[in-house]
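Pasting a structure below so you can have a look.
Removed: one protein chain of the complex. Kept in place: all other protein chains.
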Amino acid sequence: MVTRRGFVGGAAASTAGVYVGSDLLFGGSEILSPATANSLAAVAEDVVRTTCWIGKQDCGMLARRVNGRVVKFDGDPANPRNVGTLCPKGQAQIVSIYDPNRVKTPLVRTNAKGVSGEWRKASWAEALTMVADQVNEVRSRNPKMVLWQKGRSKAKSFYDDAFVKAIGSSKLGHGAYCSDAGYRALEYTLGLHGVIHPDFEHTNYLLGWGWNITNAGGNKFCWLTWPRQMVAARERGLKIVHIDPRLRSAGPFADTWVSIRPGTDLALALALSNVLIEDGNIDVDYLTKYTNAPYLVGDDGLFLRVDELPQVWDQAAGGPVVAADATTPALEGTYEIDGESYKTGFTTWKDHVAGYTPEWAEDICDIPADRIRTIGHDFGEAASIGSTTVVDGVEVPLRPAAIMAYHMAQQELGFQALRAMTMVNMMVGSVGAAGGAFSDFTWKIHKNYEAFEKLAVEDPPYDFLLNHSKYFPINTGFPAILAKVMNDPDKYEVEDVPEVAILHMVNPLASFPSQPEFLESYPKFKFVAVISPWLNETADYFADVVLPAATVEKYEGPISATDQYIDATTMRIPAMDPLFESKGEIDIYLDLTEEIGVLYGEDGYLAQVNAALKLEEPFALPLDTKPTPREILDRWSKAQGLDKGIEYFEENGVLLKGRIDAAKRYGYATDPPFGGALHRLYGESLLKAQSEMKAKGAEETYWRDYTALPTWRAPTMEESPAEYDQYLISYHQVENKQSRTGFVPLLAELTPRQHLDMNPAAARAKGLDDGQEVTVESHNAVTGETRRITTHIAYTESIRPDTVAMPHHFGLWSHPTSRGRGPSPNEIYFTGEGYMTNTADQSFHVKVKVEST
Amino acid sequence: MTKYQMIVDLDRCQGCRACMEACKIENNTTEGTFWMYVFRLEEGVYPDAKLSFLPRPCQHCEDAPCVKVCPVGARFKRDDGLTLTDYERCIGCRYCELACPYGVNYFNWEKPEDRTYGDWSDPDLEPITGGLNPPWSNPALAEPQGPEQRMTAGGGHHKGVMEKCTFCVHRVDRGEVPACVETCPVEALRFGDVDDEGSPISRYIREHDHFRLLDDLGTKPSVVYVGGQPPSDEAHEIELVKARVER
Amino acid sequence: MTTTLGDAGTTPTRATGPGLPQGIGKLTRGWTLFMAVTLAASLFGVYAFFYQQANGEIVTGMRDVGTMRGAPWGLYIAFLVYFVGVSFAGITIAALIRLFNLERLRPLARMAELLTVVSLVLGTLAILADLGQPVRGVINLFRYARPQSPFFGTFTLVIAGYLFASVVYLYLGSRRDAAIMAKESTRLQGLHRFVAAGYKDTAAERGRHETATFWLALAIVPMLVVAHSTLGFVFGLQIGRPGWFSALQAPAFVVLAGVSGIGLLIVLAAVVRRACGEQESLDEYVFSWLGRLLAVLTITYLYFVVTEVLTATYGGGGRENDVTDAMLSGRYAWIFWGSMALFGASLVGLLIQILTKRWSIGALVAIGLAVNLAAVGKRFLIVVPSQTDGMLLPYETGSYSPTWVEYGVVIGLIAMGAAAIGIFMKLIPIVELPEEADTRVT
Partner (left out) sequence: MSRKAISLTMLLVGIVLVIVSYFFLSAPWGADSVKNSNPRMQFAPALLVLGVIMAFSSAVVYELLPDRGDSTPEDSDE
């Protein structure tokens, strides 16, 4: 191989010589036999089965190799998730593998932090020692003061979870910037970890809510798998009502476009429930059996409890009975018990939404009332309440009306909006029904379901993530809050702030709002280690040490390959050795823990890996020898009953476990139904949390959205002065993923520069032309702070006149390819009070004014 | 006799442009060169705006204007329907480009190796890529193709000659479908032999309403559009790519 | 205006004084200066050409149509069309003079032929400048050229046949004068002997010359039409190019060719008249005749333009209109109306002179230059807008503006042409020596 490589180089060089020679004479014309710069003699082709690295959902890939060098990635036909296809990112990522601008060796900072970095190359040994010493120094005092932060776990996150456990550090993700408000809402309401998506095999009527139909996917999958199922469903006759200020996100697939005003989704969801109840499109059976709708609610908003047990009104018994024991619980009604009046949860809800009529919502959402009524009516009719169907031999209720929502959770009222949208599905009983609304691919109840039953609101001092605080009884873990806390611990009654940060595949400075907070807070870390294939912006400004990670060329896994119907698992197999001196993450964590001294022994790293992968004898890793990543995955594979171990994946790419049993897939059919979780229509514990927050002196901004039932209020941004007359929203482009595609020149060619989508009529009214450079100034209605960026107008008729939109992924500077392509909207979003949810999740809405520069 | 044609299903296309990227990597095309291009089109006025997507490979016309006008027979028509460019014979007069109503031809305005999305001369890459430019270049493309054994595949990018979509001749000759068809996430692109009545593509064409681009010009394109309509005169592009190469 | 008729044959000033007539062999200051300038410009053109060869045509303003929003054909092709057009006039005049024995125009014949030869060579070079692979181009055209490509017509008929015919025509016509001058013993005697190739001006020889040139002329005239039509077809047969696909392309080409050619011939004649002291042979009659011809051709051409614009605006579909709009009211309007204005003004100037029967050579020269400038403009408009604004798929509108390289090459070509004529004038009489000269011969 090496010798052939040598030959290749020679051949290329010599032919190149011919080319240059002829160049001077005839401008490079090769009359009879053109110098073919790539012509090689011997060509050895082979294929390595691996998985995509650049995107969200780790599609199966075949790495086509010539003489050991990857020349192309193709989709793996065996992988149910992408069935032999790849997206533009998947195709283009090959360029980034060979990118000479990757971090080639460990780097050590030689200049002050807070400005663009200057570096010296270091050996792995030296770099690891530096990190280990810093970590250990802090661990000896308080391991929690070591912060491990990761943007996205590719594959199963066992190896980094194990690291966090092994060193006992604090942990921070990126979810608060994604759709975690939705995750929290669904964990709370259904007990499932995920937002909501349809059952495309059966759904006939879909509310495509937000920009996820074709703009960067949604729940669980990225935009490749969902559209595959969506276009197939449309050929079946699926109708899509697209609810988004922009049409672009559903494009030609929107049968109806409802251009809703940004931030008012909660109001629309409430109005839809109002219509459903008015039309009587209510699944009484589901609500009575599987939700807490029958629970009796007192005037104080709390359940009627006897020995802590919630009561329902049993029609047979003609009185309150412990919910569990009731045979004929009443779904509706108001009952006198011991002189107190009690309503069922459903009646409370009914009364609650009674005021939320389409006419009420019309002005708020800027959608004609009759349109809302029509949608609510069609949704209810499409749900065909009471009907059933047989799927794979199992009879399940058929409710082919669903909602697909994901990133729209990124708004101030996101948590309650997602609750309200889930309740729209609950009204017609479409949760977990054929064609209905799903949140996860299984009905495994998430631990938060129980945790949220009693929300702990503790007394200060709080940890720096404000867990169990009076601010965020439900707390996603918000990097921007950490930044705020680090900048002003006293304000949040925090004593200790983290001292050492290990940042893995995360780029807070560039990819999170809001830059100023991070610029101020991250230099406060005594030591920052970054694990990344590229010298990203955060590393550039704050890292003391950078450890070069491999991209796709490494062992990683296991990775789910399901498409929600077929169960399958795959692995990331290195198609080449890691380029330059980079290493796969598993290698890095093995080396790092060894250096820190927590690799071996009980509850050492290896022990934690065993636990995370559920590796038991005989497959468990011995706790005294350092394994290779391949060996770890080999043991896991064998533990799954694959005799060949990892070789199975190296040969076949994907482990197909067949179609998911309908009895496991549909909530009604599982045993117990819906995984045994009683769906929370009425959120009693939210209300309880509210009173405790009040009691502990939290300001209204923190507790006002802790209401038992989703309750509309105008978003904070509406308090901005009238001159800020445009809503700024942001979105993903299919060509980009977070900040790691900014390095890929092919994708930069498709999305050359940042722009501001604006309705031509609105723009002309301000005298702004297409392509004109403008400043966009945002206003924080709470602090009065303003922020500005300059970008270029892009006329589009597919957006509300009162709304402007910008894609993310721009505003990078550390890589030649990403430089100079315009700002990121993150630079003018605000974070914190008024611009986040009650669950500490970012809102990507703000009022702005657009002016010519 | 085999007649290869491509189907573009406009009811499925989501305009993601994966096909464009697959083509670029498969054929090692240079910056600003889009053998496959996907229009993202908008027409109408808010709130009645309409969006549509229109993939545009070379139409491989049966009655190809580009072939007619080529002064030296570098652009030629293969019996299986492929319209190819012999980049060893092309003299770079760009007449084919003007004759083509679809705008699918791309001229090598400068040394292609100067437009490969980066400087790949990094010595640290040498051991891995053997100094190849670009590192993902596929030598198979630089081999003569088909029965006529002419240099027609994507490997040949030479300053001063014309190039365009080849329907991935090097793959088709090996019984594979073009790279764009293979990668399409929503299977909006299909490829096959329309002379074979029983082939899936023949059936698909029979069973769906379809049209061909600029049919009235009599070029008889080999690309069949299913669903949707031809782009109207009002339709205009949104989300423009960086397409003009400058010095 | 027929006053000069009497002394047409004999004039004391002609072909007398020391040395050869028409200042042949004499290097005047003016001529040297002229040569210096033209050669310098030519060298610059050569530099620009090789600069382009080394860097690729990225250094020109040309780019691909479609996604790249450019024009793959630009100044080079516009001037190819222009040069070939100019060549038309020369050989036509020469042929007509021969066929209809227009004795009084005979002084024009040789410079007309010369103009044809030179401009055809420039046309060829313009093609080479445009090719991405010039060397391959020369070889592969001889090797693979296909008849069904209109380009083939340009290549074989226009360049090969037409050029060679003109060369032969020019050569055979020059023999007699060469023979006359070969009598004087000068540095050029060798050359003159060679050109004369044993011509003794016997009755037989003259007879043969009559015959040969008659048939040549007869052969050339139809070929002209074919040649220029094929050039028109290069554009006219393109269904895919709004603004090109038109039956009028070919005839319009021929007529505009005439206009520019005659215009240039007027200029050249005026120069020769001055430089070589040919006031008597190139008299007012000659210029008035050219003037009338130019007027007729201009009127015809303007008629073509009107009909073409009308059909385009009236009948033309969506994209067809885009091109016409770009030309009439859009980015190219200034070129279109500029050219039209020049044509119009020239026509007016000519008509005035025709009606008043008072001819001013100065005015004619100005008109000659004006119509050529206009012709260049029109050639540009034939080539470019249909590319930048004529895409049938919804591509963004394109743009094209030439770079210094393209200007350099074109200027270089024009300079080369001028230099060639300059040199010729110093070697062979550019105006046929008068009849009485041969009395001295025998």
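The chains carry the letters A, B and C, assigned in the order they are written, with residues numbered from 1 in each.
Here is the rule we use: a residue touches a chain if its C-beta (ideal position, glycine included) is under 8 Å from a C-beta of that chain, and two chains touch if they have at least 3 such contacts.
Everything quoted here is computed from the prediction, not taken from an experiment.
*Asks:* Touched by the hidden chain, which of the shown chains?
*Replies:* Hidden chain, whole complex, touched shown chains: B, C.
*Asks:* With the missing chain put back, one of C:G161, C:P251 or C:G330 would touch it. Which one?
*Replies:* Only one listed residue reaches the unshown chain, and that is C:G161.
*Asks:* Among the options C:K26, C:R143 or C:R274, which residue touches the chain absent from this view?
*Replies:* Only one of C:K26, C:R143 or C:R274 touches the chain omitted from view, namely C:R143.
*Asks:* Just checking the interface: what residues of subunit C touch the absent partner chain?
*Replies:* On the side of subunit C, residues 141-148, 152, 155-156, 160-161, 164-165, 168, 171-172, 175, 197-198, 202-205, 207-216, 219 touch the unshown chain.
*Asks:* Of the residues in subunit B, which ones touch the absent chain?
*Replies:* Output for subunit B: 62-64, 67-68, 70, 73-79, 86, 148.
The rule is simple: only the chains that are shown with their structure count from here on.
*Asks:* Taking each chain's centre as the average of its Cα atoms, which chain lies closest to the overall Cα centroid?
*Replies:* B
*Asks:* Could you please state the distance in Å, as a whole number, between where the Cα atoms of subunit B are centred and where those of subunit C are centred?
*Replies:* Once rounded, the distance between the two centres reads 41 Å.
*Asks:* Averaging only over C-alpha atoms, locate the centres of subunit A and subunit C and give their separation in whole Å.
*Replies:* The separation of the two C-alpha centroids amounts to 71 Å.
*Asks:* From the C-alpha centre of subunit A to that of subunit B, how far is it in Å?
*Replies:* 35
*Asks:* Check each residue of subunit C and list the ones that touch at least two other chains.
*Replies:* Touching at least two other chains: 56, 133-134, 136.
*Asks:* Considering subunit B alone, which of its residues make contact with at least two other chains?
*Replies:* Counting only residues that touch two or more other chains, subunit B contributes 32, 111, 159-160, 240-241.
*Asks:* Can you tell me which positions in subunit B touch subunit A when the two form their complex?
*Replies:* Answer in residue numbers: 10-12, 14-18, 20-22, 24-26, 28, 31-32, 42, 44-47, 49-53, 87-88, 111, 113, 117-120, 122, 124-143, 151, 155-156, 158-160, 179, 182-188, 228, 238-242.
*Asks:* Applying the document's contact rule, which stretches of subunit B touch subunit C when the two form their complex?
*Replies:* Residues 32, 34, 37, 39, 41, 54, 56, 65, 68-74, 89-95, 97-111, 159-162, 213-214, 217-219, 231, 233, 235-237, 240-241, 243-247.
*Asks:* Would you mind writing out the residues of subunit C in touch with subunit B in their complex?
*Replies:* Answer in residue numbers: 55-59, 62-70, 72-73, 127, 130-134, 136-137, 140-141, 143-146, 148-152, 155, 234, 237-241, 318-319, 387, 391-396.
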